[in-house]
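All protein chains but one are shown in place.
First chain written, first letter: the chains are A, B and C, and each begins at residue 1.
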Amino acid sequence: METLFFLIISLVAIVSAILVVTCRNPINSALSLILTFFCLATYYVMLDAPFMAAVQVMVYAGAIMVLIVFTIMLLNIRVNASKSQSHKIVLGTIIGFFTLINTAVIVFKGRVAIPSGPLTGEIIKQQGHTELIGREMFTTFLLPFEITSILLLVAIIGAVILAKKKI
Amino acid sequence: MLDYVWLIPFFPLVGFLINGLLGKKIKNEAVIGAIGTLAIFSSFIVSCMVLLEMIGLSPENRVFEKVVFPWIHSGNFKADMAFLVDPLSCVMIMVVTGVGSLIHLYSIGYMHGEEGFYRFFAYLNLFCMSMLLLVLGGNMLVMFIGWEGVGLCSYLLIGYYFHKKSAGDAAKKAFVMNRVGDFGFLIGLFTLYWWLGSNHNIWTINFTEIKAASHLLPYGGVVTIATLCFFVGATGKSAQIPLFTWLPDAMEGPTPVSALIHAATMVTAGVYMIGRMSFVFIKSPETMMVIAVVGAATAIFAATIGTAQNDIKRVLAYSTVSQLGFMFLAMGVGAFGAGIFHLMTHAFFKACLFLGSGSVIHAMHHALHKGHLHDDAQDMRNMGGLRKAMPITFLTFLVSTIAISGIPGFSGFFSKDEILWQAFANPYHGNLNYFLWATGAIAACFTAFYMFRLVFMTFFGECRINSKVKEHLHESPLVITIPLMVLGFLALIGGYIGMPKLMGMLPNYFEHWLDPVFELATEYGAAYAHHGEHSSHALEWGLMFGSVVIAVIGIGIAATMYTKNSTLPKRFTDAFPSLHRAVYNKWYIDELYDFAFVNPCKSFGQFLWKGFDVLVIDGVVNGVAGVVMGFSGIFRYMQSGLISNYAWSMAFGVVVMLGYYVFK
Amino acid sequence: MENLNGYLIISAILFSIGTIGVLTRKNAIVIFMCVEMMLNAVNLTFVALSRHLGNLDGQVFVFFVMTVAAAEAAVGLALMIAFYNNKESIDVDDVNLMKW
Partner (left out) sequence: MSNLLSLTTFLPILGVLLLLFIPKDSKGTLRNVALATTVVTFIVSLPIMFGFQSNAEFQFVENIPWISAGPFVMRYFVGIDGISLWLVILTTFIMPIAVLSTYTAVEEKVKEYMILLLLLETGMLGAFISLDMFLFYIFWEVMLIPMYFMIGIWGGKNRIYAAVKFFIYTMVGSLLMLVALIYLYFKGVEAGFTNFGLLQFFNLQLPLATQVWLFLAFALAFAIKVPMFPLHTWLPDAHTEAPTAGSVILAAILLKMGTYGYVRFAIPLFPEAAHKFAPLIATLAVIGIIYAALVAMVQEDVKKLVAYSSVAHLGFVMLGVFAFNVEGITGGLLQMINHGVSTGALFLIVGFIYERRHTRLITDFGGLSKQMPIFATIFMIVTFSSIGLPGTNGFVGEFLVLIGAFESELRWWTIIASSGVILSAVYMLWMFQRVMFGELDNPKNQKLADLNAREIVIMVPLIVMIFVMGIYPKPFIDKMDPAIKKLVSQVRPLSMSAQKMSEAQPSLPSGHTGIEMPAGHPGMSPETDSHAAPVANPHEAK
């Protein structure tokens, strides 16, 4: 059952990903991408990481994609009539294919470490994923976490300054 | 009093500081002059007291060392600010402070109204300090401070009229030539220090310690090298061949400077240094010979040039070079006492001569200035018949001229005759002695000739000065003539303290006085001396008589040529034009040096800069940069600026690298 | 977690598709979206392996990646707007100022 579900989701994810690349209209690409992101969120749920799924939906599918869609509409770019060079597509596909092969070989030939951490599905269910993440984030990773806030601040200021025509 | 020996150089230092720092504010010439003169006069008083105390000691105790403060101590090397008082330095401090005081006094009158009066006195005091350090230095390094210090003051004072290009050039030339000498001095010092240190573990540059260790030094060999280097130092300072050309040019300085620095004191430093280290020099027969030969050669060489000069101070300058040659001759034949003796008498009469010439120039300058003429105040061809206008100057000048010419009864006779006799009779140089004596005697003849030529041209005969200004010529003020009279008096009687034993009227005080300093040298010299077949009294009397005759001949020729038959000099120069031209142009030595050293150095420097630095080294550096730039010029085409190209190459690179690791 | 390889393969596929998109498309916004997709592919790997290893570090890392992605989106899109204001285009082939 779960395997079937996984396969279906995978199919959706791959198809929508291909659509992202192939759609002429950026709006269509953007919508396909949202679909991909949702698929990923589903995977996260299946991986016992509901908090990550929530964040994925909120940040990616919500915030970032909204931003992208707004930008697309703001710039109002006409659909590119000139066809892209076919040799580029071929070459790009070859390179992408090789990337896939490389990674796949790594996945299949590689040896994954034996589970060493304390967490199992039961523990996660018992204590709650959000709490676990929260503990981790505010103890071990407190400093990086705080630094992220600075990063975001910088990004905000940067974005404002860049996008304004005259400061 | 001996403990306070440091006061001797200290007073002039104070004078220098006061005049140098505050002189500009003081402005009052009398005060400045008084400070300067008092400073050196106080030193003279202290020197007298030191001398008296030294006389009171028994001869073997007449060595006193005083360490004022430690100076450079590093590793084995140790040099203190130390003073050494012994009979030799006593003589020197007496000469320096005595003659120095008189010249300071004289300068008050001579420099009256000059711009930078305070500067002059400050420099003069600084000079006295350096000179006193030189003669009092207890080790070679303190001596070297003085040694370079007097060079510096000489530079400053020659360049006193710095707005004149010739003065600046002369000052630089003097300093650089002195520096060449200093180079020799340093190498000599190093050699001696290193040899004694590494072979006998006596790391010292202290004179008394070297003296104590001098029995360890070998005859010849390394000592020859060291002493020759020292001698190079002496030639630079004392204007001997080959480094003598700066001294005549140094006459660009004010006349008191010429008298003090370039006649009485500084230039004799080389002689003093050899005397101070006589126990080292004597250990090298080769060096002694070189010194004697160079001294004799300089004596005659400079004397010949002196015969053809028309500038009154230049004649005196060449005369100084020549007399210094005599002193070196004395040192070279082992007659250290005689050399120092001549140094002292020469200080008296040559200072007097220079000051006298200064008095003449002063008067001439004054007169010409009154008449608004721009004739050269120093050219003897413009003078003549001055004896009536300036009787005191004339008389003192005459006395000194007689003294330098070597007429019996005057100081120069005793010292010069002693030197000539020693040149003939010394036990060190074998058959070379005849040559040395002959050269010295001929030089003495020339000396008598050109000095009397100078006297005749200046003081006798018709007055050749423009008749308009004749009535403005008059005797210089007292402040100028008093030093002249004192020095003239000394030139007259100064020789009696060193009367040759032969005459037997007075004991030779001077030689006895210096005996403790030089006895070690005589002792070492005995090792290779061959005892004299010459030394008979009759011979000594004969040679003395001969030298007097020679001097009289010189005077006679001068008298004939320049008073009786005034066309003779012209006929003579017409007969030998090229000879006269060569002598007049100082045998073209300056030109030779320019050709051999100065110009090659400059063009070599130019070549190194433009050729090597800029072309070769920078060429290589810039060439490397150029190659890099060239390659980057090619590679820059890879930087298309198109993002997709970068993305492509990145992806490609990642795939390839990843592929390598995955499939290897 | 018997299905680890499945997640990893999906992640690899998504990553490759993203790569192809980055390389072939000319619209800067689409390229940007493809980059986001590649980031997500990596995130999936992180989460999957984190779950497999029983250790939450990977998920915290994903969190940071998301933050960076958000910042990147803000700045990147601002850049695009600025660029569009200047050149009237967001075609990457028009961005050629980055050469010497």
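What to note about this one:
Simple rule for what comes next: contacts are C-beta pairs under 8 Å (C-beta built on N, C-alpha and C of every residue); 3 or more make two chains touch, one makes a residue touch a chain.
Every value quoted in this text rests on a predicted model; they were computed, and no experiment measured them.
Every visible chain touched by the undisplayed chain in the complete complex is listed here: B. Checked against the hidden chain, the listed residues B:141, B:247, B:297 or B:514 yield one contact partner: B:141. Of the candidate positions B:171, B:251 or B:551, contact with the unshown chain belongs to B:171. Within the whole complex, the absent chain has one touching residue among B:28, B:61, B:76 or B:585, and that is B:76.
Of the candidate positions B:471, B:523 or B:613, contact with the hidden chain is made by B:613. For chain B, the residues touching the absent chain in the complete assembly are 24, 69-77, 141, 144-145, 147-149, 152, 155-156, 159, 162-165, 167-169, 171-172, 175-176, 179-180, 182-183, 186-187, 189-191, 193-194, 197-201, 601-602, 604-606, 608-609, 612-613, 617-618, 621, 625.
In this text, only the chains that are shown with their structure count from here on.
Chain pair with the larger contact count among A-B and B-C is B-C, by C-beta pairs in contact.
We define each chain's centre as the mean of its Cα atoms; on that basis chain A and chain C are separated by 7 Å. Centre-to-centre spacing of chain A and chain B amounts to 94 Å, using the average Cα coordinate of each chain. If you average the CA atoms of chain B and of chain C, the two centres end up 89 Å from each other.
Residues of chain B found to touch two or more other chains are 648, 651. The residues of chain C that reach two or more other chains are 19, 23, 26, listed in rising order. Here chain C touches chain A in the complex through residues 1, 3-10, 12-21, 23-27, 29-30, 32-34, 36-37, 40, 43-44, 47-57, 59-60, 62-64, 66-75, 77-82, 84-85, 90-91, going by the rule given at the top. Note for the complex: chain A touches chain C at residues 2-3, 6, 10, 13-14, 17-18, 20-21, 26, 29-30, 33, 36-37, 40, 43-44, 47-49, 51-52, 55-56, 59-60, 63-64, 67-68, 71-72, 74-75, 77, 80, 84, 88-89, 91-93, 95-97, 99-100, 103-104, 107-108, 112-113, 115-120, 132-133, 136-137, 140-141, 144, 148, 151-152, 154-156, 158-160, 162-163, 165. Contact residues of chain C toward chain B in the complex are 19, 22-23, 26, 92-93, 95-100.
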